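With one protein chain withheld, the remaining protein chains of the complex are depicted in position.
Chains: A and B, in written order; residue numbering restarts at 1 for each.
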Amino acid sequence: MRHHLILRVITKLLIGTIMLFALYVQFHGDYSPGGGFQAGVIMAVAFIIYGIVFSLDDVQRVLPPWVVHKMAAAGVLIYAGTGVYSLFAGYAFLDYAALSPHHPVHGQHYGILLVELGVGVTVTGVMVTIYYAFTSRTPILDDEAW
Amino acid sequence: MQAFDWDFIVGHMNYWLFIVLMMTGFYIVVAKGNLVKKIVGLNIFQTAVFMLYISIGKVTGGTAPIFPLDMEVDPAVTYSNPLPHVLILTAIVVGVATTSLGLALIVRIREEYGTIEEDELLKIEKEIALQDIRQHSEVIGERG
Partner (left out) sequence: MATALAVVRAQSLFATAMLSGVFSLLSALLLVVLDAVDVAFTEAAVGAGISTVLMLGTLALTRRFESPPSHSPVLPLFVVLVTGAALIYGTLDMPNFGSATAPAQVHVGPDYIERSVEEIDVPNIVTAILASYRGFDTLGETAVVFTAGIGVLLLLSGLRRRRRDKKEDV
């Protein structure tokens, strides 16, 4: 991949934009199409494109596998933790009014934000995990065979 | 029902289109021996089901279920049913997760057996089973 100069420069430019777009989709999901699932996938794509154009070692130096595994678990934990918190605050499981007792509607906003964050982190983690798992095996074909 | 009820035919065209797509995917799953191709067929089937669901939620003259930013909802505007959208949204992501699980299984199968064609797999399986039976019958024979 040493000689693909244009590909590498364009990728470097794109990755920042893709990540920014993922964050926009994540936190603007209340107002426009988007949300945790889409944002998670787009964020994962940013890492995957880096892995494809450069190499698996490069992307794993930025984002080591153990971080990704922890991310996948942490997202589910954030989601379930929100539910457990509202349970201990005296509300029903996942009743977001618990997050802001004086303004139940604001509580809904916080709740949705937190839960979507959990979903996004999990989806990113799992997608990157899957990508790592597939590419870390030695390929039988070399590049020229395609 | 009359012989040519155009209203009826046009109104049901969407279902029929998606069913034809679904059956295309189904055909690939059943008839093709290659495991990767089976997964692709399953994906086509899956996407057709998604579109069938979404088309049920569509209302004529409706728009995407997003309110204006200032939350001043105009009662004259009709929105399409958002519930199918939610269900399918999650289903797509779960779908890709299960697809990747299937592909991972295929990679493992290839590493164990050296092939991803169903016929060859069955042949190898049969040989292994026959060998097993032969071995076991020898053991039983010695005991007898």
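Basically, a contact is a pair of C-beta atoms (placed from the backbone, for glycine too) under 8 Å apart; a residue touches a chain by one contact, two chains touch by 3 or more.
Keep in mind that this is a model prediction, so the values were computed, not measured.
*Asks:* Out of A:M19, A:L63 or A:A80, point to the residue that touches the absent chain in the complete complex.
*Replies:* Candidates A:M19, A:L63 or A:A80; residue touching the omitted chain: A:A80.
*Asks:* Touching the missing chain, which residues of chain B?
*Replies:* 7-8, 10-17, 19-28, 30-34, 36-37, 39-41, 43-44, 47, 50-51, 54-69, 71, 73, 78-90, 92-101, 103-108, 110, 116-117, 119
*Asks:* Tell me where the left-out chain touches chain A, residue by residue.
*Replies:* Output for chain A: 29-35, 37-38, 41-42, 44-45, 48, 52, 69, 72-73, 75-76, 79-80, 83, 93-94, 96, 105, 108-109, 111-112, 115-116, 118-119, 122-123, 125-127, 129-131, 133-137, 139-141, 145-146.
Keep in mind that, in the parts below, only the chains that are shown with their structure count from here on.
*Asks:* For chain A and chain B, let me know how many angstrom lie between their CA-based centres, rounded off.
*Replies:* Centre-to-centre distance between chain A and chain B: 25 Å.
*Asks:* Could you please specify the touching residues of chain A with respect to chain B in the complex?
*Replies:* Of all residues in chain A, those touching chain B are 31-33, 35, 37, 40-41, 123, 126, 130, 133-134, 137.
*Asks:* Residue numbers of chain B touching chain A in their complex, please.
*Replies:* Against chain A, the touching part of chain B is residues 64, 66, 69, 89-90, 92-93, 97, 100, 103-104, 107.
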